[in-house]
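Missing here: one protein chain of the complex. Every other protein chain is in place.
Chain naming follows the written order as A, B and C, and within any one chain the residues start at number 1.
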Amino acid sequence: MSILRKLAFYLVALFAALTLNFAIPRMLPSNPVDVLLGKLQAQGPVTPETRQALMLLFGTDTSVPIWQQYLDYLQSLATGNLGVSVTYFPTPVTEVIASALPWTLVLVGLTTLITFVIGMVIGTIAGWKRGTWVDSLIPSTTILASVPYFWLAMVLVYLLSVTAGIFPLGGGYDVRRTSPELSFEFLSSALYYAALPALTIVISSIGGWILGMRNMMVSTLSEDYVITARAKGLSPKRVMITYAARNAALPSIAGFAISLGFVVGGSVVMEQVFSYPGIGNAFLLAVQNNDYALMQGLFLVITISVLGANLLVDLLYQFIDPRTRARGV
Amino acid sequence: MAELITESIAVRADAADEEPDDSQRRRGRSAFWRRLLTPKFVVGAVVVLLIVLFGLIGPLITQDPNAIDNIGLSSPSGAHPLGTTSVGQDVLAQLAHSTRGSLTVGVLVAAFTLGLSAFFGIIGAYIGGITDEGFSLLSNVMLVIPGLPLVIVIASYVESQSVLLVIVVLALTGWAAGARVLRAQTLSLRNREYVLASRVAGERTWRVICVEILPNLLPVMSSGFVFGIVGAVLAEAGLSFIGIGATGSLTWGTMLADAQNGQALLFGAWWWFAPPGLLIAALGAALSLINFSIDEVINPKLRTTNIAKVERRTKREHQS
Amino acid sequence: MSTNPEMSSAAGVATPGRSGSVAPDSPLLSISGLSIDYLGERTVHAVANVSLQLGRGEIIGLAGESGCGKSTLAYGINQLLVPPAVITEGGVTFHDRSGDDIDVLALEDKELRRYRWNKVSMVFQGAMNSLNPVISVRAQLNDVFATHRPQMSKAERRLRSGELLELVGVDPKRLDSYAHELSGGMRQRVMIAMALALDPELMIMDEPTTALDVVVQRDILLEITRLREELGFAVIFITHDLPLLLEISDRIAIMRHGRIVEMASAEEIFFAAQDPYTRQLLRSFPSLTGERGDFIRHGAQLENEEVR
Partner (left out) sequence: MIFSKRVARLLGAASLTAVLAVSACTGSGQETGDDDTAGEGVILQAYGGASGQFVENYNPLSPTVLEAIRGMVYESLFYFNPLQPLSAKPEPLLGESYVVNEDGTVVDVTIKTGVTWSDGEPFTAEDVAFTYNTVRDNPELNTTGNGPAAEVTGENTVRLSFDRPAFPDVPNVLAVSIVPEHIFSEMENVVIDPNLEPVGTGPMVLGEFTAQSYLLEKNDSYRNAEDVAVPGVRYFSLSGNQAATDKLLAGELDMAGIAIPDVETVLAPYEDLHILTTTFQQVVLTTCSDEEMGCEGPQTDPTVRQAMALAIDREQINQLAYYGRGLEISPTFGVVGRDDEQISDEFPPMSMEPDVAGAKELLEDAGWELGSDGVYAKDGERLSFDVIVTSGYTDYISTLDILKQQLAEAGIEINPQQQANAEILSARSQGNFQVAIDGIFGGPTADLYYIYNNNFSSAQAAPVGENGNPYGNVSKFSDPTVDAAIQAAAATQDPAEKVRLYGEIQDVIVPAMPYIPLINNQGFGTYSTANYTGWPTEEDPYVQDFSIGLLLERLEPVN
């Protein structure tokens, strides 16, 4: 029952996302051809013939009835055909996404995970040692979270990369020395290039996790089972981890799945600042170029990843919190 | 899953439930504001007040923020206390108007968001049945659909990127989490005795909601409102940065975007680039302080103040 | 294991003829002049100059309205208080079976942890929440053994856990259950089993039956008195439900505003309460006039619900 309900929910969410995905680009004014023309124009006059030729090329034909378009859209999705990107014509959208996705997944995904874990640990300790110096750091981490991300990132790039030269200016790896492959050289280069973006993500997002965990810890510490555990004479470490933290972490873990959605969104800004070759960058590009197919494909991939991640955490959650096994959602 | 996220916020409210009876409940309400007056709250409130005053009065006493002067990108001076932009506009004047703009965005988005959350959260939970199912499905779906990409797509579509558009888009995509929290709270409240009593006594639904339920949700809602402001200001700044914000209006976000487009960092024009960012941070920090205080009033356990002192005292007395 | 020869049987009203104000001959716990403050904007004296002696195998009831300091007192006995609660003066001495006197308030860290549960175990109010919801009953019992009886083998632990559950009338299969899979009554029985795990000399029960319905509550009380009979541990039983105490306690202490206003045998309290507050407290349970032992405490029940 609970599993079925859950799956039904995700199906509804997926359907809503698919429909939104279909509808929104169609409401956008203008078309990809005109955007492309804007770029061509800077190289010479653009004749009506050029426009005509490009219209033909990109198949921007709007005479098909909308319901037919919707059905076609669903059908091509079902067959894994996301269409052809105008920006990267004639490359299929799937290829564009495939080459961008790993960067975002690895950098943003991993960093988010690391941030989460560190935040949890610090939050646990701060909550446990309520009132000590660790705890008094909490407000300052929250202040960091109030600084606009891109502003922080740009200031850091300016100070650490441009001025001090400690970090690279941007990009995914040193393209002059290595290329994507499973080699030490490439991986270390990618790591080096990811350091500053990762750092900024950690700095700007860790505060929320710390605070949430800290507050949950404080609440949990007054729960009867924690007092019982202390009364049982268990070691403080055992009480802190098994009794307090394991329970206190539950809402944060649930929140982590939701936060994945913001992660992808946040990557748009991050990748912009750091010239990072991920899907955030591709997404912005698609929007600016009215590249419907690419936009739709990316939105779809983002949505499905987020839904998938949620489902995964949801299922995992059942192992972490035995109550949900019976309770159902 | 979606409902789990709200638990962390709900915890606070659980603590608020420790009000044994009606009389205490009423006392609690008035005590809420009294207990709020902690040093943290005062500092936060003063900073917020200063920023608000700057936004209110600043535009009246500074120069025309759009006025062009032939000294582009000049550093702070007597005539321009915060220097000028690349076309010689007075940064201080722009900052004052931007403060007004950003605060407007923040407050309106937070208000609209709260309104939507309250509508979908409270009404749904109170009425129950199909309505609740529907509302709660809607908010869960909204919660799992990635927001920013959606915002980008919508914002890039609507004609003329006005402040109003940004406000509407942010509110439309931001209400779901709040609705879940309020729903959870309302569910627990609607079965309280005083609420049941009102219902049995035949009070009209809206009256029960307004008189019996809303006041008890006030702490949670005020905290949500405060967070909403920070979130909206940050979101607006982010949208402006990637070029789809409230262009044409003055907000901290558009100022930062202008500074970025004008390569302020390249020219070392810190006076153009730094103040809007710092003001956002200051507002965020101040509102966070206020929120800490609200949290601590709702849930005294969360208090950090004085505990260290108490602990030292404990130790001392122990040893004696 | 020692038993108190004076112990009366089952759940009857307290043995008549014993003066509650007189200290027992074989003391287990002595509290002298204990004061506990809550430090805050204005300091609250939660417990003020409380002295009392508990005999081996004795059941002492601690009664009083919410916020009178009964739980604080109980926590103080086990050094479980956390800031801002502070013990400002007084002493707690535990007279161990071995003959040693333990100055409880001087215990720190390891020693303190060894004292806890070994000597004094606790069953808390809110039967529902004393079990860690995310680990199984077995794991929580194992925690106790692993901490205090590290030499026990896995098999021994398993055996002992099963025994304990049987002792409190719960199917040993339930060892692998999680808290949410148990009914309220079962949870509380499990907690009692856990409290018995190390064969302690004192069990502090802080409103152990408050959240249970009347029938279950009664079963549990019977269980406790039976076990006390069998195992001979002393009990400090905390509740604001005076009639219930009358039923099970040897002596009863009435607390108000952090002080013990009256301390006497259950019978004396019932028939000849001295303190006006005690009388007021007794009057507030109208059903008391009914059949002995037949407490239909609807009013109390409702009030409890509300407190939760």
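Just so we're on the same page, a residue touches a chain if its C-beta (ideal position, glycine included) is under 8 Å from a C-beta of that chain, and two chains touch if they have at least 3 such contacts.
Since we're looking at a predicted model, the values are computed, not measured.
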Q.
According to the contact rule at the top, which chains on display are touched by the left-out chain?
A. A, B
Q) If the hidden chain were put back, which of A:Leu82, A:Leu211 or A:Leu284 would touch it? A) A:Leu284
Q | Hidden-chain contact residue, picked from the options A:Thr19, A:Ser179 or A:Ser222 | A | A:Ser179
Q.
If I consider the whole complex, including the chain that's not displayed, which of A:Leu74, A:Leu105, A:Leu137 or A:Val162 touches that chain?
A. A:Val162
**Q.** Candidates A:Asn21, A:Thr87 or A:Thr141 - the one touching the absent chain
**A.** A:Thr87
Q) Which residue numbers on chain A touch the omitted chain? A) 28-30, 34-54, 56-57, 84-91, 95-96, 99-100, 154, 157, 161-162, 165, 169-173, 175-177, 179-180, 271-277, 281-282, 284-290
Q: Identify the residues of chain B touching the omitted chain, counting contacts across the whole complex.
A: 66-68, 70, 72-73, 86-89, 156-157, 159-161, 242-244, 247-248, 257-258, 260-263, 265-267
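The rule is short, and it goes like this: only the chains that are shown with their structure count from here on.
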Q. Can you name the chain that lies farthest from chain B, using the mean of each chain's Cα atoms as its centre?
A. C
Q: Go ahead and name the chain pair joined by the largest number of contacting C-beta pairs.
A: A-B
(Q) Report the inter-centroid distance (CA atoms only) between chain A and chain B in whole Å. (A) 23
Q.
With centres defined as the mean C-alpha position, give me the chain A-chain C separation in Å.
A. 52
Q. On chain B, where are the residues touching two or more other chains?
A. 306-307, 310-311
Q | Sequence positions of chain A contacting 2 or more other chains | A | 131, 221, 250
Q: State the interface residues of chain C toward chain A in the complex, per the touch definition above.
A: 78, 80, 82-83, 112-118, 120-122, 124-126, 129-136, 143-144, 147-148, 178, 180-181, 191, 194
**Q.** Contact set on chain B toward chain A in their complex
**A.** 1-8, 11-12, 14-15, 40, 137, 140-141, 143-154, 156-157, 159, 177, 230, 234, 237-238, 241-244, 253, 256, 260, 265, 273, 277, 280-281, 283-285, 287-289, 292, 295, 299, 301-302, 304, 306-308, 310-311
Q: Flag every residue of chain A that touches chain B in the complex, lowest number first.
A: 6, 9-10, 12-13, 16-17, 20, 24-25, 27-29, 130-133, 135-136, 138-139, 142-143, 145-152, 154-155, 158, 162, 212, 215-216, 218-219, 221-222, 250-255, 257-258, 261-262, 264-266, 268-269, 272, 283-284, 287-288, 295, 298-299, 302-303, 306-307, 310-311, 313-314, 317, 329
